[in-house]
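A protein chain is absent from this complex, but the other protein chains hold their places.
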Amino acid sequence: MTEEENGTSEGEEGKAPTEEAPRIGVFVCDCGLNIAGSVDTQSVADYAGTLPDVVWAGRQKYTCSDPGQMLIEDMIEEHDLNRVVVASCSPRLHEPTFRGTVERAGMNKYQFEMANIREHCSWIHLYDKEGGTDKAKDLVRMAVAKVRLLEPQEETKVRVETTALVIGGGVAGIQAALDLADSGFKVHVVEKEPSIGGKMAQIDKTFPTMDCSICILAPKMSEAGNHPNITLHTYSEVQSIDGYIGNFTAKILHKARYVTTDCTSCGDCADACEQLAPNEFDIGLATRKAIYIPFAQAVPSQYIIDMNTCLGTEPIACGKCKDACEREAVDLEMNDEVVEIDVGTVIVATGVDVYDATAIPEYHYGEYPDVITTMEFERLVNAGGPTSGHLVRPSNMKTPKTVAFIQCVGSRSLKNGHPYCSNVCCMNTIKDSLLIREHYGRDLKIDVYYMDIRAFGKGFEDLYNRSKAEGVRFIRGIPASITEVPDNHDLRIVVEDTSLGRVLTRDYEMVVLSVGMEAAHDAEKVQHLLTLSRTSDGFFLEAHPKLKPVDAPTQGVFLCGCAEGPKDIKDSVTQASAAAARAGILMGAGEVTVEAITAVVDEDLCTSCGLCAKVCPYHAIEVDTKAKTPAHVIEAACAGCGTCAAECAFGAIHQRHFTDQQIEGQIDQATASKAEDLVLTFACNWCSYAGADFAGVSRMQMPPAARVIRTMCSGRISVDFVLRAFANGAPTVLVSGCHLTDCHYINANQQTLKRVEKLWKRFDKWGIRKERLALAWVSAAEGAKFQETITKMSEIAKTVTAKEIKETKDIIARNYKFKAEKMARARAKKAGADPGAANKAKAKAKNGT
Amino acid sequence: MSKYAFFLGCVMPMRYPGIESSTREVMKQLGVELFDVEEFSCCPAPGVTRSLQSSTWLAVAAHNLVAAQEAGLDIMVVCNGCFGSLAEAAHMLNHDKDKLAEVNKVLKAAGSKEYKGKTNVNHFAVILQDEIGLDAIAKRVKHKLDGMNVAIHYGCHFLKPSAVKELDNPETPRILDDLVEVTGATSVDYRHKQMCCGAGGGVRANTPDVALKMTEEKLNYLDEIEADIILDVCPFCHLQYDRGQKDLDRETKYPVLHLSQFYGLAFEMDNKLLGFNMHDVPVDL
Partner (left out) sequence: MFKYGISGFESGHYMGESVYKPDNTFPQQIVERGGTTLLRCFQCGTCTGSCPSGRQTAFRIRKLIRWAQLGIADKVLASEDLWMCTTCYTCQERCPRGVEITDIVMTMRNLAVEAGYMQEAHVRIGGFLAKTGHLLPLKEPMMKARKSLGLDETPPTVLANKKNQELVLNIIKETGFTDLVKKGGK
């Protein structure tokens, strides 16, 4: 770093760090009535015009529209603006848009800043126009303070590996893999079961067109199995994924199958085998051998030994299968192995599990043999199933004369199962009712108990009408209980027909529980592999619910199928193709630009203490503490969390675009707020800031107390920042970030926790009320938690008196030395040792004023 | 030796005193010391009192909790109704400071001591299972009841509302079945085992015929299986089944035993102490 730059980075209040005097334009957006409805945008714009260095300020109806963007370009040219603030929606939505706008007008896009006066203001203060307007002014003032100090940056590009990893080999994973493979990319598909195919392979027919499920899936399965660009890893698990967009490394565990690829699936081995186990594919309605192939159409068509069943209580395998195999494909000595692959993109297609109906005791599932679930029904009517497609009562193996379906089992319930609608069960039951009709005619009576029939898709209502026309009775009412009539296993249902208000007692020979879907039981593991987020219902959260529906919040990762939410086959396939297209765009380009937010070391100030290297989650900093050589950042490895900058006690390492001076500028302006219940809030880009956005999108109302300062990671929040806020007079400070296991920078938020705990200890010692500093882990889906936290903190803030604030200021002044002071001392010392530099700095200071 | 304030309630001491004498003797044999508290009144019954005016219900329940508090004891009940009132009131007052303050205002105005929010209320079946334990009970069984088919009636306010009671799954509980089977008897399963006897909620008082119809429905389920007796843990359910069978004039009649009387049998207590002569359905076992 040159002396000149060195001198300027001190960035005193109101002074620009670059040669060029700041000329700031502020564009306040009405967003129709979204903002203007509860914020007086004109007065915000008028106020912005009074701020130092602002040369143009105005308001527009829609800043993101073409005319809106054109105005920005025109004003940049007309007023020679070199910095722009747009006060509108969340930067997570439109920062890329406006960065593009200012770039087109010849500005550096890093000298642009947004004030989020929609999600963080107008939408959450719908009924408090005065409070909302005051808050919007504060937010604009904070943005102006930051933009004044922003420096131009150059972005670097990284290469994108043109291989994709697809996790999950159900229909969604298969489709995504085929689309990518057909586009010329290499694809690795990892499936935990011995065969690909997923849940769709188990279903009999599909709605609304009644195609045979396996008949339409099997060709796709074998295509995936034979595709030159696709490598299948079945009976495998992803153990770890490291790296970042374009450059992931995945470790995949191949569990031992004990049968080699020489297997021709002739079945001689299974004939010889004497050990039995329940057949998982048939939901335990039939048995299989210890050496088995999951189902006839399995891909790969290769047997597998279930060692637990094979051995039973014996210490060694009997070896009969080995003897029976002519190809010598049985290898009882086979071991698990781990392979490592490099991929540029990852598609998560991990699917769902089925709700366990034993949780509803009044239905006696698992106890009464003739109470079955949807998946069991599918196997019972499937020609490839245990009864060759004959629907029979498990209790006596005879075809039932009456069947009842009960809908919403485990769905739409705050008590049993899940609060959401499982999306497919209504149509699945309607399809099943028609299947029964097809096979057994009208002699078999069918009643469907439901509370709402949701037949919203293309062709769905037609199918519903067909079922009704076929004499299937739809009765609106959810049965309260099923009891088994003594002696004959008939099932007695008590239910209110709510449309008549009559209580019915009806006997059936079979009851099918239409169970819903729930998030895959290993979703949590996948979540941690890729630092994804999940919504409260357990499904993976998309980057944007409307506009980025298949992008995960982690760049380079995409979602499809039921992993993202319950959906039918058509929607899963559609989403899979979308995810493949999104991944293909990245890999097709072959490179991706990385935000210029990496860390930079000021070698003059570095004492080579090594703290920064210690806290870096990416091992991206090298420092030799013995040789006392200054720290060095490996830029390609740096992800830009800023934890190092927060940790350094000497201000010797800073994060581009999120420097101490820039953030402190925001803090100073936030604490200048007139709000008496001020909650100065630090939020990380990925979780808590997004959670606050989510609260806004959901219109969760709260007091206009929060002034949010966004950093990439909560690990960027230094002790200095918090204490500066309190020293400035803030009644309360909230530090928020991702949940501890969900940090987007591996584990940088552990540092956040440490720092806040250290601060609490100091507060205890100093006699500052601890509850004035709060720490909250808020995920991107936890808008309600953000609302709750701010509401609570605002109440605490109101209890802080002017006297208490004054005392806090004195305490901090007495007990704490800020980094800025230390840096000034270090510089003075350096200057003393090098008078030339001191003179230069002095001259600079003169010119600057 | 554990000690409890023995909460009598109304139905047991004034309609089925045999349950009271059995309970006193059974608990004595199992090493539980029971104390009488002359400040105890009606719990008061949830069906009528709470339905009419919940503030009265809460205040009188609090009065009983205070009585135990002053005696320095936790409460033991042998009636689901009393359990419903006292346990729910205690749950409410021990967790909600505003409610507690409100009730204490009433108590104070009436000249009573205030409730501190600490009294615990225990159903005797829970004391039997958790504190005394099945092993200790088994040791006391002198007369093995092998071959006796027992239709257990749990009653409603023992386990429900489950969010307050948190004792056992109210749809598929085991607690009474285990306590019955420790004597060698068999707990028989039957349809709608968890159904109400029909008496609660003020229904027996207001529309006795409706209450009786529910009792009849439940008895019909018993007819589907082989049951020798009905076993309850609530004198009010006990009364509904015992008197109800007389009023219904059914062919098959099931003797009705409270768990304490049932244990009296198994422990070979003096039959006179069990008070079977005061039952409408003869108990001849």
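General observations
For reference, chains read A and B in written order, and residue numbers begin at 1 within each chain.
Convention: contacts are C-beta pairs under 8 Å (C-beta built on N, C-alpha and C of every residue); 3 or more make two chains touch, one makes a residue touch a chain.
Computed from a predicted structure; not experimentally measured.
The chain that is not displayed touches the following shown chains in the complete assembly: A, B. Although one chain is not drawn, the whole complex shows that of B:E33, B:D189, B:E217 or B:E268 it is B:E217 that touches it.
When the missing chain is restored to the complex, the residue among B:A101, B:A205 or B:I225 that touches it is B:A205.
Within the complete assembly, B:V60 is the residue of B:M27, B:V60 or B:L265 that touches the hidden chain. The chain omitted from view is touched by exactly one of A:L126, A:V339 or A:M451, namely A:M451. In the full complex, chain A touches the omitted chain through residues 362, 408, 412-416, 451, 476-481, 494-498, 501, 503, 505. Where chain B meets the missing chain, the touching residues are 8, 10-11, 13-15, 17-18, 20-21, 24, 36-42, 44-56, 59-60, 63, 106-107, 109-112, 156-157, 160-162, 170-171, 194-196, 198-203, 205-207, 210-211, 213-214, 217, 272-273, 275, 278.
In this section, only the chains that are shown with their structure count from here on.
The mean-CA centres of chain A and chain B are about 51 angstrom from one another, to the nearest whole unit. Of all the residues in chain B, the ones that touch chain A in their complex are 169, 171-172, 191-192, 224-225. Contact residues on chain A toward chain B in their complex (touch as defined above): 361-362, 481, 483-486, 492.
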